[in-house]
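Sharing a structure with you now.
Only a single protein chain was left out; the remaining protein chains are all shown in position.
After this line comes subunit A, so read on.
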Amino acid sequence: MRILIILTMIILTLSNAEVKIVASQTCKVETLSKSDIGKLFMLKKKSIEQESIIVLDSSDKEIYHRFIKEYLNKSIRKIKTYWVRMLFTGKKIAPKKLSLEELHTLDDIGICHLSYIGKEEKKPQNWKIIQIK
């Protein structure tokens, strides 16, 4: 019985785990508000405190959807049509989507990259977790 309760708690904890925002080694930024994260990933903002930032979305559909719900507070359909509209009206192109493997092998070359992962332990080496204000 005890094992069952522990297992249930673990499953519940995992299923409710928040998507973690991660920043590459170059980034000076340590903390961000959800509003700033939304603006950065919608490309309404391209820098924080004069530091240029390149955001990268996840090609893992499940993590991408969780990120949209948790940080952008919009429906998946709304975000899809937002990027279609931005693209075909020449306004902006959606961030590149990378898999976790691609994120691990990304060449940072002095550019601050911001992305997100499903679990803290999957954080690429030398990247840091961004604290949410």
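As a working rule, a residue touches a chain if its C-beta (ideal position, glycine included) is under 8 Å from a C-beta of that chain, and two chains touch if they have at least 3 such contacts; residues count from 1.
The criterion applied here is as follows: contacts and distances are computed from a predicted model.
Colleague: Identify the UniProt protein name of the omitted chain, choosing among "Electron transfer flavoprotein subunit alpha", "Porin", "Osmoprotectant transport system permease protein" or "histidine kinase".
Modeller: From the choices "Electron transfer flavoprotein subunit alpha", "Porin", "Osmoprotectant transport system permease protein" or "histidine kinase", the unshown chain carries the UniProt name "Porin".
Colleague: Looking at the full complex, which residue from A:Lys28, A:Lys44, A:His104 or A:Lys122 touches the chain that isn't shown here?
Modeller: A:Lys44
Colleague: Tell me which residue among A:Ser35, A:Ser99 or A:Gln131 touches the hidden chain in the full complex.
Modeller: Missing-chain contact among the listed residues: A:Ser35.
Colleague: What is the set of subunit A residues that contact the non-displayed chain in the whole complex?
Modeller: Counting over the whole complex, subunit A touches the hidden chain at residues 35, 39, 44-47, 61, 75, 77-78, 80-81, 84-85, 87-91, 93.
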